[in-house]
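All protein chains of the complex are present and in place, except for one that has been dropped.
Think of it as A, B and C in the order they're written, each chain with its own count starting at 1.
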Amino acid sequence: MSALLKKDWFGLGLVLIFGSILISLFKPAFISPFNLYVLMLSVSLMLVVAMSQMIIIAIGQMNLSVGAIGGLVAISFTGLMEVYSMSILPAVLIGLLIGLACGFINGYITVKTGISAFIITLATLYIFKGMNLGITEAQPFYEIPEAVKFFGNAKIFGPIPYLVIIPIIITVLMWILMNRTSLGRYMLAYGNNVQSSELIGISSTKIVIYAHVISGLLAAIGGMLVVCRLQLGTPNIGDSWLLPSFAAPVIGGAILAGGKVDVIATAFGVILVSIISQALVIFKIDPFFVQIFLGFMILLAVFINRYREYREERRTKVFSDE
Amino acid sequence: MSDYILELNNITKNFPGVKALDNANFRLKKKSIHALLGENGAGKSTLIKIITGVYNQNEGKLFLNNQEKSFSSPNEAMNAGISVVHQERNLIRRFSVGENLMLTNLPKNNLGLIDYNTVAKESKKWLDIMELDIDPNTIVSDLTVAKMQLCEIAKALSLESKILLLDEPTSSLSPQDTKNLFALLKRLVAEQDVSIVFVSHKLEEVFEICDEVTVLRDGKNACESEQITNLNRQKLVKLMIGRDEQIIKSKKNIDFTDESLLDLQSINTDLGHKNINLNLKKGEILGLYGLVGAGRTELIKCVLGLDKINSGQILLNNKEIKIKSPKDALEKYKIGYISEDRKKEGLILMHDVLSNAGITVWSNLKKILSFLNDSIVYNKVDPYVKQLEVKTPSYQQIVSNLSGGNQQKISVAKWLASGTDILFIDEPTVGIDIKTKSYLHELIIELSLKGTSIILITSDMPEMISLADRIITMKDFKVVGETINNHNYEEMSSSIMGNIHE
Amino acid sequence: GHGVTKVALVPGGPHPYFAAWEQAGLDAVEDFGLGKADYRVPAEWDLSQQNELIESLVGQGYNAVLVFPGDAVGTNKILGELDDAGIPTAALAGCVEQPTQAKFCFGTDTGHSAYLGTKELIKALGGKGKIAHFTGFLVDPNTTLRINAVEQAVSEAGGGVEIIQVIADIDAYEPADEKINAFMAAQGSEVDGIVTTAWVPAVVAAQALTNMGDKRIKMVGIDHDEVVLKAIKDGYVHGTMLQNPYGQGYIGSYVMDKVRQGCEFKADAPWKSTAQTDQFIDSGTVFVDISDVDTYVMAMRGISLEILETFDSTYLNCPS
Partner (left out) sequence: MNNKIPNFVKTNQFGLLILVIVFICIFSFSTDGFTSRFNIYALSRVVALDIMIGLAMMVVILTGGLNLSLGALGVSAAMFGGWCMESMGIPISITIILVLAFGSFLGWINGFVTVRTGVHSFIVTLATMSIYFGFMTLLTEAEAFRKLPEAFTDFGSLKLFNKYISPLLIISVLTCFVLYYIFKYTDIGRKLIAAGANPDAAELSGISVDRMFIYCHMLSGFLAALAGIMLTARIGAAIPSMAGHLGFDWLLPAFLAPVLGGTLLSGGKVTVFGTMLGAILVTLINNGLYLIDVGEFWVRFFLGIILLGAVLLDRAREYFTVKNSIVS
């Protein structure tokens, strides 16, 4: 029991359960199958995005270009299918390849120059988003194959959408990666203390590049999932990812300075954020109040989860010294 | 063919602004314990880092078993059978002890996933060899500094290498831990043909376990592979500092019937201190002895307002005071604290020497509109920096580029400059070479002669006995004894240890 | 004696609505013999970016600017400066608020369009029911105009219609998707009609209704995104309020050339008045539903030609 109490996700889990019960007492529609379906969809999409950022937080860096990569892949994916009439599978593969390449560029430049990833990804954010706009000239692609649309909308059974399959697999794989593989452990070690892990013999090059490549791949998957969901490839996909991508891991107890992330707690963080924004709609909050509520909720959520590690967090910085 | 397992010839290593090693030679015999000595900044750690592939030398060659090698990463050195305990702590603080020990070679199950049961089992083995009673699942950040150090050594042993490099492994160990460690090292050499390089500033230790000695001075060899039997303490010191060791001046006498300056009365704290009573008299050096983990640092931090005092009083000149923060302590009550953890709490490593040395005096020096410039600060701190013989290319040098000992000097210098009435000095000579150490000792005495009252925390018994006027012993967050120091080592040490083991 | 006219058509940022301006500009060059009529897009939806672009366009020698105001008030300052520098400007597609030095506003009366759309919705609902309104960024003054216009139309319906929810700040696809679907989940069974007054919410709501296969809820959208048009054809969306971006670009470029040749607006020109300006020319906004969704392009072209044919005689006094 006490081991359970120590887990990052425990407090969040409680908040989620009690919050959901409370909401459904007031608004029974909250647990209607359709609402659960909608909730699962929004969680699925954000989950992938949050994981994409989380792995970079793990190594103590930031990836500002997650949204730009997601957007670039989304329009490439749909563009290939619409303009070049490519079939789905090769388009998906090329999409993944683009994500991988973007991630590799981020990681390679970061580790080879020693410049903060924040700066590098700020620059590549412009580059990737610029390519996106240059290619599309702000025009969406509409020709999405039926199979893709189906995947984005159909339900497996009950309220469970097909779309959750991939995010669930990703979450499980991420958990294994961060908790049961050397690569994941080395990433965390690196995030904890760069100098020490280098002295131990952990290769920075490998760790940083792998983390960014995985981040790029996840962002790519996120972009393509959004295409399935929206059933069109608009150049704006990814524009709104940045803040939620940080909010979920951080609400889940991640320390921005690196070395501490929790996959399950991050997932719970995503669910919490989704429930909050849904609750704002369900309770018909006056649009002029929505922003204010959202702000206080974020603060409250973090505060509840953070209270017990108040001391450790007190003065940790976003960026570790190098 | 030579019987050297490791040989370094004419190694030169340049850092921006510093020549850390200058044609240095080093030879390690099989099955020997080889002391690598030198003042702070002599280049010892640099040499170790070249051997382990952390740095590449600018010139010179490295031979391992008579084969020329050059390691471009720590991994390569490790695979070639060299393990190391660096001067800096290198544990991953949020990982468990077991995982840290096994980190370079985490055991996997048949699915290729890490098997944490084996991790715990395997690491337990090494903890047992070190006679360390730690659960492998403990998170490192929950350990005391001493335990961390021992875990580092266990980690190095777990690689079962033939060459073991230990850079100041005993700096935060208690005498008992050190004794255990030495027994283990001797066993390793005798039974498993391990060769060891041992860096330390404690010469007693060197004479206790080492066979050969290499001394570096300013990056050059002052002597190379000298037999320990050919040396004595005086000779060794002369090799290291280029002149004879100075004997500490004798100490004045304190009138213990005087009123006390600072009085702690029945202090209980959040951290678990029980009913602490202490008094410090004017001009006195009050020693606070205890094994590592006795709660001395924590007591001082509570006094400085960093942690909560639940009950009890602090009196200054018989008036009750409430210290809210170190700022309060410094500015209102003229109390200062020299931290034991210079990297985390003592210095701002990324800033230059001048701003580190001047940080405590800015408030006093500021002119109208809070104006302050470098030369004002320089004039104030220069005498102290000079006095401590800080070895730095300039006042603009970034502190993290100084050697450990020189860093320590800076963290002392800034409190000298601040001119406080009461100074808490916590482990001032950990990792400090003997020359500087004796300077520091002199300085502490001089300060007290000039009227500064000092509470000195040290785990170094000889240091305690030569400096303190009165020694208070702490154990488990309680005061367990008080002795007036008569500067007789045998008597005092047995009386103190008696207090502890009562 | 004013040299060739080089018009810049500057939208508020990258957005598919304005895409028709590019061809419109090229056609205007061809048809009216302008020097240039280029479609120049700010890199981001950002008032300062737009200002920077416009300032740099002057450097590049453009001498007439048609702009979708990045802000109905904030854009005035730069338009004033351009005018002072002898460069005529006009607001296109959306208006700037008076007082302004823009020559006129040629576009859609956003408030009025929202009003008409709501009227159409109320008509489709048979004069009673519960409706929801999805719209764009709250800080865009147009959003307030639209919210008020929808309320006005509802209040004129005589009590049978009620607005049960307004969702704003959803100008990006993903938040829009999340919020609109959450709304459908919570109120889908209660709501009878939806009016959307911004591009993105219209697309997302149309998509949501299509996905749900719901033909009970009546929706009136805005603009001509393919998703919306398809949903109208398929019967999931009742209709949409079309605007006339091509006509805006084409006629706008023509008028700028005239202005540069010294034409003055007639004192008694039949300007329309909107909440923002009283020098407004309606570029045409029409409601299309399943009956005319296939032929809407013809309809818009008709409106454009009609405006163009009578423009000189209605609005301008030109030196002979």
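Everything that follows uses one rule, which is that contacts are C-beta pairs under 8 Å (C-beta built on N, C-alpha and C of every residue); 3 or more make two chains touch, one makes a residue touch a chain.
These numbers come from a predicted model, not from an experiment.
Colleague: Thinking of the complex as a whole, which visible chains are touched by the chain that is not shown?
Modeller: A, B, C
Colleague: Of the residues C:E120, C:D140, C:D225 or C:D257, which one touches the chain left out of the display?
Modeller: With C:E120, C:D140, C:D225 or C:D257 as choices, the missing chain is touched by C:D140.
Colleague: So which of B:E7, B:E76 or B:E345 would be touching the chain we can't see?
Modeller: B:E345
Colleague: Considering the whole complex rather than only what is displayed, give the residues of chain A touching the chain that is not shown.
Modeller: So the residues of chain A touching the unseen chain are 109, 113-116, 118-120, 122-131, 133-134, 137-138, 243, 246-247, 250, 256, 288-296, 298-299, 302-303, 306, 310-311, 313-322.
Colleague: Just the residue numbers, please: which parts of chain C touch the chain that's not shown?
Modeller: Against the left-out chain, chain C lists 14, 40-49, 51-53, 55-61, 71-74, 76-78, 81, 85, 97, 137-141, 143-144, 169, 171.
Colleague: Could you please point out the chain B residues that touch the chain left off the display?
Modeller: Interface with the chain not displayed, on the chain B side: 14-19, 304, 306, 325-327, 329-331, 336-337, 339, 344-351, 355, 359-360, 362-363, 365-366, 369-373, 393-394, 414, 418.
Everything that follows uses one rule, which is that only the chains that are shown with their structure count from here on.
Colleague: By the contact definition above, name the pair with the higher C-beta contact count: A-B or A-C.
Modeller: The greater number of contacts lies at A-C.
Colleague: So how far apart, in whole Å, are chain B and chain C when each is placed at the average of its C-alpha atoms?
Modeller: It comes to 72 Å between the two C-alpha centres.
Colleague: Distance from the CA centroid of chain A to that of chain B, rounded to the nearest Å?
Modeller: The computed centroid separation for chain A versus chain B comes out at 44 Å.
Colleague: So the centre of each chain is just the mean of its C-alpha atoms; given that, what is the distance between chain A and chain C in Å?
Modeller: Chain A and chain C have C-alpha centres separated by 35 Å.
Colleague: Of all the residues in chain C, which ones touch at least 2 other chains?
Modeller: Touching at least two other chains: none.
Colleague: Check each residue of chain A and list the ones that touch at least two other chains.
Modeller: In chain A, no residue touches two or more other chains.
Colleague: Which positions of chain A touch chain B when the two form their complex?
Modeller: So the residues of chain A in touch with chain B come to 176, 179-182, 185, 188-189, 192-193, 195-201, 203, 259-260, 321.
Colleague: Using the touch definition from the top, list the residues of chain B that touch chain A in their complex.
Modeller: Residues 52, 54, 73-75, 78, 86, 88-95, 99, 103-104, 106, 108, 112-114, 349-350.
Colleague: For chain C, which residues count as touching chain A in their complex?
Modeller: Residues of chain C touching chain A: 14-16, 19, 41, 43, 138, 164-169, 172-175, 177-179, 181-188, 200, 203-204, 207, 211, 225-227.
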